[in-house]
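Worksheet: the structure to be examined is printed underneath.
All protein chains of the complex are present and in place, except for one that has been dropped.
As written, the chain order gives the labels A and B, with residue 1 at the start of each chain.
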Amino acid sequence: MSIDHNTVKKIATLAKIRLTPEEVQSYGQELQQILKWIEQLQEAKIPNGVLPDPSMKTELQRRSDQVTDGGNTDKVLLNAPEKAYDFFCVPKVVE
Amino acid sequence: MAETNNNLIQGKNGLWEIVMGLEVHAQISSQSKLFSGAAADFGAEPNTQVSLVDAAMPGMLPVINAFCIEQAIKTGLGLNATINLKSVFDRKNYFYPDLPAGYQISQYLYPIVGSGYLTIDLANGQSKKIRITRLHLEQDAGKSIHDQHPHKTYVDLNRAGIALMEIVSEPDLRSAEEVAAYLKKLRMIMRYLKTCDGNMEEGSMRCDINVSVRHPGGNLGTRCEIKNVNSIRFAQQAIDYEARRQIDILENGGTIEQETRLFDANKGTTRTMRSKEHAPDYRYFPDPDLLPLLLKKEEVQRLKDTLIELPDAKKQRLIDQYALSAYDATVLVSEPEIATYYEKLLSKKRDPKVAANWLIVELFGYLNKIGKTIVESPISPEQLGELVDLIGAGVLSGKMAKDVFVEMAETGQAAGQIVSKRGLQQVTNSKEIERIIQQVLQSNPDKVAEYKSGKDKLFGFFVGQVMKASDGKANPALLNELLKKALS
Partner (left out) sequence: MTESLVNLTLVQALDGLKKKSFSSVELTHAYLANMQQKRNLNAYISETPDKALAMAKQSDQRRVKDMVGLLEGVPVAIKDLFCTEGVKTTAASRILENFIPTYESTITQNIWKNGAVLLGKTNLDEFAMGSSNITSHFGPVISPWKHGSDRNKKLVPGGSSGGSAAAVSARLAVAATGTDTGGSIRQPAAFVGIVGLKPTYGLCSRWGIVAFASSLDQAGPMARTVGDTALMLQAMAGYDPQDSTSVNTQVPDYFAALKNYSLRGLKIGIPKEYVVPGMAPEIEKLWQQGMNWLKSAGAEIQEVQLPHTKYALPTYYIIAPAEASSNLARYDGVRYGLRIPAQTLDDMYELTRAAGFGREVKRRILIGTYVLSAGYYDAYYVKAQKLRALILQDFQEAYKKVDVILTPTAPTQAFGLGEKMSDPISMYLNDVFTVPVNLAGLPAISVPVGLSSDKLPLGLQLIGKPFGETTLLQVAHQLEKNASLKNDPDLGE
């Protein structure tokens, strides 16, 4: 498995992390190394019928349909880096 | 089931067929959101219906709303679909300001509802089965407002986390009319089940349309997905435009690029949103905060047992049980509230046809005039029933009843009240009518002689005279009978 710089850039874009050209280089090497190490999984024999299931087999808990939350606009917005008129603000999105 | 050729579009070099499949996002009617306890109401002040879970604060966890699960199952049952006893919630990862967690919780590989179908009714009287591929549960995103500030987008998370059902159809739809019929039928079913109010203006039902064109019988063409169509009228516009656009490209030797397009409601056109190459990589994987959703057979059966009668079945029953015409039955089941009104009307033994007529012609006509819906009707089923009873008992003639009806609607008074107040009762007393008949015959001896000599036409003259003398209140049937006897 080889990771070229374009792949590193593509992943970084997906993950929304800006990388400098040097970082593309260095992360590329590290990812390459880690993925090579992870490659050892490919040799593992997996019998048919093994399901990729989470380990715990308990039942999914459900809650009843009641309004128990909300009305806390101040709390919701307390840590907002930028807000106006009870909205969160971000740089304008051009569609 | 036959497909008529009306759907085909004449092109430069032959006929074209439109092939469409729909993805409908229907907001589940519930008090609270899918994974949080914040309210799911429409139109609240910004960020007032937001829990810490909806705002994706660090360490917040989703807990599923049991009622939303039931709503999805009921809708699935209403669509004649398989209910999957195991389904899985996945994360669909992408960044957007109104998607707080950076992922939407949805169901990707294992939806709660599998394949089913619904039947659409077309204007030509035919019906057609449209196959449903799947129905899955997912969260809605918040709302981004781009037009309030020159450089900023404002984000309101009230809608973030509200429960949606995404209902996907097979590419079985062939015309804008079929799409409209599909949307209406789907909405009707969900309204009957009370699983979605189907209010497209408030965004509680939105749809994406996959459109492709081909020559009839040919291979499926490349499709384009039209996003965010939020009315039935817009759907028709979007389809007309998109089909024409694709046909023009193909007829000019071009090829269709698979892409996502956005409908522009102002222009009635569609435009490129993103091409297939730029399709986002959503990195779906099972949400580790939620275990697989396991349903018990008994749980599904219980919902099945309590499922109310759906429009198709109800329509058939109205036809079978009351000998109504297909047209009347279709109108009566078109909205659950109308059907309920009608069935209340028939909760006392009444002539089903007369009752249907009064509902469909008089009440709808009146409601239409004053711009109200059946739920807001000033005349209750009990009140309308009383009127129908008065007609049935011969107390009111049809013409008199119409006057009474208008007064009922305007004053809210009961029919019987109006009748006695205005002395509108029909004269059904034979002695009284005989008395008037004798009066009329005695004042017109020459006409009586003419009638007896064979001038049958004069019978109408006598009826008119008697009616006039009774102020129009004489029961017509009785009058006829007694008059004949008197003249014989």
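Simple rule for what comes next: a residue touches a chain if its C-beta (ideal position, glycine included) is under 8 Å from a C-beta of that chain, and two chains touch if they have at least 3 such contacts.
None of these values were measured; they are calculated from a predicted model.
Chemist: Which of B:Leu291, B:Ile374 or B:Ile437 sits in contact with the chain that's absent?
Modeler: Residue touching the absent chain, from the options given: B:Leu291.
Chemist: Which of these, B:Leu22, B:Ala55, B:Ile226 or B:Leu303, touches the one chain of the complex that we don't see?
Modeler: B:Ala55
Chemist: For the chain that's not shown, point to the residue among B:Leu34, B:Ala72 or B:Ala101 touching it.
Modeler: That would be B:Ala101, which touches the missing chain.
Chemist: Just checking the interface: what residues of chain A touch the absent partner chain?
Modeler: 3, 7-8, 11-19, 27, 30-31, 33-35, 37-38, 40-42, 44, 46, 50-56, 58, 60-61, 63, 72, 75-76, 78-82, 88, 90-94
Chemist: Need a quick check: the contact residues on chain B for the chain that isn't drawn.
Modeler: 52, 55-64, 91, 93, 95, 97, 100-103, 153, 155, 281, 283-285, 288-291
As a working rule, only the chains that are shown with their structure count from here on.
Chemist: Measuring from the mean C-alpha position of chain A to the mean C-alpha position of chain B, what distance in angstrom results?
Modeler: 41
Chemist: Enumerate the contact residues on chain A facing chain B in the complex.
Modeler: 14, 16, 53-54, 56, 58-73, 75-77, 84-93, 95
Chemist: Provide the residue numbers of chain B that touch chain A in the complex, in ascending order.
Modeler: The touching residues are 30-32, 36-39, 45-53, 55, 63-69, 95, 97, 144-146, 149-157, 262, 273, 281, 283, 286, 288, 290-294.
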